[in-house]
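Yeah, one chain of the complex is gone here, protein chain that is, but the others are all in their spots.
We just call them A, B and C in the order they show up, numbering each chain from 1.
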Amino acid sequence: MYQEKSSDNGSSIRHQLRRIIFGTDTKLGRYFDITLMVCIILSVALVFLDTVASIHEQYGEIIGILEWGFTIIFTLEYLLRLYCSAHPVRYARSFYGVVDLLSVMPSYLALFFPGASFTLVIRILRLFRIFRVLKLLRYLSEGNVLLRAMLQSGRKVFIFFFSVSLIVMVLSAIMYVVEGPENGFTSIPKSIYWTIVTITTVGYGDITPGTNLGQAIAALTMLLGYSIIAIPTGILTAEISQEISRSKDLRRCSNCLKNGHENDALFCDHCGGELEREL
Amino acid sequence: MYQEKSSDNGSSIRHQLRRIIFGTDTKLGRYFDITLMVCIILSVALVFLDTVASIHEQYGEIIGILEWGFTIIFTLEYLLRLYCSAHPVRYARSFYGVVDLLSVMPSYLALFFPGASFTLVIRILRLFRIFRVLKLLRYLSEGNVLLRAMLQSGRKVFIFFFSVSLIVMVLSAIMYVVEGPENGFTSIPKSIYWTIVTITTVGYGDITPGTNLGQAIAALTMLLGYSIIAIPTGILTAEISQEISRSKDLRRCSNCLKNGHENDALFCDHCGGELEREL
Amino acid sequence: MYQEKSSDNGSSIRHQLRRIIFGTDTKLGRYFDITLMVCIILSVALVFLDTVASIHEQYGEIIGILEWGFTIIFTLEYLLRLYCSAHPVRYARSFYGVVDLLSVMPSYLALFFPGASFTLVIRILRLFRIFRVLKLLRYLSEGNVLLRAMLQSGRKVFIFFFSVSLIVMVLSAIMYVVEGPENGFTSIPKSIYWTIVTITTVGYGDITPGTNLGQAIAALTMLLGYSIIAIPTGILTAEISQEISRSKDLRRCSNCLKNGHENDALFCDHCGGELEREL
Partner (left out) sequence: MYQEKSSDNGSSIRHQLRRIIFGTDTKLGRYFDITLMVCIILSVALVFLDTVASIHEQYGEIIGILEWGFTIIFTLEYLLRLYCSAHPVRYARSFYGVVDLLSVMPSYLALFFPGASFTLVIRILRLFRIFRVLKLLRYLSEGNVLLRAMLQSGRKVFIFFFSVSLIVMVLSAIMYVVEGPENGFTSIPKSIYWTIVTITTVGYGDITPGTNLGQAIAALTMLLGYSIIAIPTGILTAEISQEISRSKDLRRCSNCLKNGHENDALFCDHCGGELEREL
């Protein structure tokens, strides 16, 4: 293991800890990450199961104890990250720093709001604990092609959603007038809810058109939704195709400079030279 | 600021106003547009909220006053556009001219149809006020690639919808015979409504097949809808791919004439010359 | 108008009629086609409206008379086609010959099955009248690119549907065991119906899982359906892209032989020579 020459002993430990906690290039660093990932998934699973009434009655106390165990683990992790970070303030203000803090705060705050009367507040505090799941985002560095394709098409998608909003608003107002409160369209906001349920082809059926004219307009709305579903798919497919062919262009043989190799190719198909592994 | 030599003073003011109201290349012109956009969105939001019974009871009067405020603003805007347009009649007959008129008419018409007995008429008049939202279309000049791709594929999409109509009609008639009025298929138009709800995968569940044969045909209908959803997506994706590669062809370096640059490229990747910003 | 030298007068009239009825290259031929198309659409609309109870009560008799009018028109058309066709037997056996016969048969057959007791038989006979709509297929010659893309991908789509069938059958059996008759899964065929309703994302809600395990399996089924919806779209998009670029290859300038022109291009972009109109 690489050992740095260091006059200050504490600084050396901090540096070692930094490599383990923030890095992924040492064995201990990878163990640390995997342990943390398991803890995050288990703690979120606990929060979810605790909301099931029958499980809460039987195992509520055990879950409460485990819950505090995870809170202490995540608190220690947060303090360690603060201690060994090169720029503690920048870390605390970063997205992951805030997420790490949010994932332990609710449990401590719940201590100051006890009593059975504050159920809603506690329920909301409990909710925030599931933001722990966002800590997993740290391990999601592979999504670059997807993300770039989405950002690339962001402007077109925005225009698409703007147009859909116009259509939804006009259709909602028409349906409100045609159907009226007697068929469940009690207000235009409720009518907007129905239009979105219909145009996205979800179709709960909690509000359905009752009049003949309303059903005809609903049928048109569905056919419209059916065809505009094609637009974002088309935009994104075109962008992803380009991203893939671009990333293929980047796989260039360092020997004969030929590019365009498959993502899983190991050797250059022109000169037989070994290709670098893609990250 | 660019100042035109003009013998007639009124004509000069008209010209200035025209640049502010119709143009977007001056600071005042942009402020005017943004103010108008905010007014449109606020007035449409008011119309929508006014239909919620509880809000109408509590804030109905304030909404009514604000509503008249917006009507006066849009009336002034309409008159100003008529006054300073180079061709007032052509503007009045244009799409946006009609939309601008439609957005103020309902409020004035409602004055001539008072009384509680004309609720439906008033409800329809109120409806028309949301056409104000169409005024936002003016700011939607970015959708060219999408629009061209859609027009390009218009013929294929028409054939697709014609074929779907044939399938829907045949399936509706079969389901009407198989299920009959006792399972909610009271007429073929109602059966068409069911078929569209099913083939677009909306699936409200207000009418569902009750017989075994009907459920088998319904299952086939769904699988059919599931596979034909692929057709418009395929058509549009192919067209958008072509539009994107075509618009890329147009990004040509004026120095070395190499084309095919990325949309977000700033410099030519061949000679390093600066590229023109795409609009 | 082009006039053929002919010794037999009847044969000349037959030839003339053939050009009008089967052809689309004369003015009368186009008028004949358009008139027929309007008749087909009107007659199908009548059949559909007649099934609405309130319309049948009020306008039943008028519809019945109009119905017989259309039947006579289509009978005349069928006899004329038989008379002036170059190969009457081949026409009678062709797809359109059978459709033309099927579109008039039900009305005549209904004469031999009167009485109120044969309502179902008559309803089924009436159903067949909507096959008139298939007569419109004759005018649908534009769908070549789409059809070729679909046939091209037929083998892949068959494998796709075979795989989906396997998945549906296994999931149906599992859900039948997990949920059982008490939650509406009364038999495996009913369970297959539910699986198809779910996997195609239709989701009527007439049968929904009641147990926790069933809901978990249902959620997996939905995610599965959500991702496999991508497969036929992907296959078809790839094929349509190829068909479009192939049809573009076929637009070759007859002057300088350069190909790859846009579908709507009128002149060669290389030598300026006029391009032939694509059919």
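Everything below uses one rule, namely that a residue touches a chain if its C-beta (ideal position, glycine included) is under 8 Å from a C-beta of that chain, and two chains touch if they have at least 3 such contacts.
Model, not experiment: these values are computed from the prediction.
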| item | value |
| --- | --- |
| Touching the absent chain when the full complex is considered, from A:36, A:84, A:104 or A:192 | A:192 |
| In chain C, positions touching the absent partner | 152, 155-156, 159-160, 162-163, 166, 169-170, 173-174, 176-177, 180, 186-189, 192, 198, 201-205, 208, 212, 215-216, 218-219, 222-223, 225-227, 229-231, 233-235, 237-239, 241-242 |
| Touch residues of chain B, complete complex, unshown partner | 201-205, 233, 237 |
| Residues from chain A at the interface with the omitted partner, ascending | 44, 47-49, 51-53, 123-124, 127, 130-131, 133-134, 136-137, 140, 142-143, 145-146, 149-150, 157, 161, 164, 189-190, 192-193, 196-197, 200-206, 229, 232-233, 235-237, 239-241, 244, 263-264 |
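FYI, only the chains that are shown with their structure count from here on.
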| item | value |
| --- | --- |
| Topology of the chain contact graph, where touching chains are joined (line, ring, star, complete, other) | complete |
| Matching chain pair for B-C (criterion: over half of the contact pairs shared, by residue number), options A-C or A-B | A-B |
| Rotation angle superposing chain B onto its copy chain C by C-alpha atoms, nearest 5 degrees | 90 |
| Interface numbering overlap (same over half, different under half) for chain A and chain B | different |
| Gap in Å, rounded to a whole number, between the CA centres of chain C and chain A | 43 |
| Gap in Å, rounded to a whole number, between the CA centres of chain B and chain A | 31 |
| Where chain B touches two or more other chains, by residue | 189, 192, 201-205, 229, 233, 235, 237, 239, 241 |
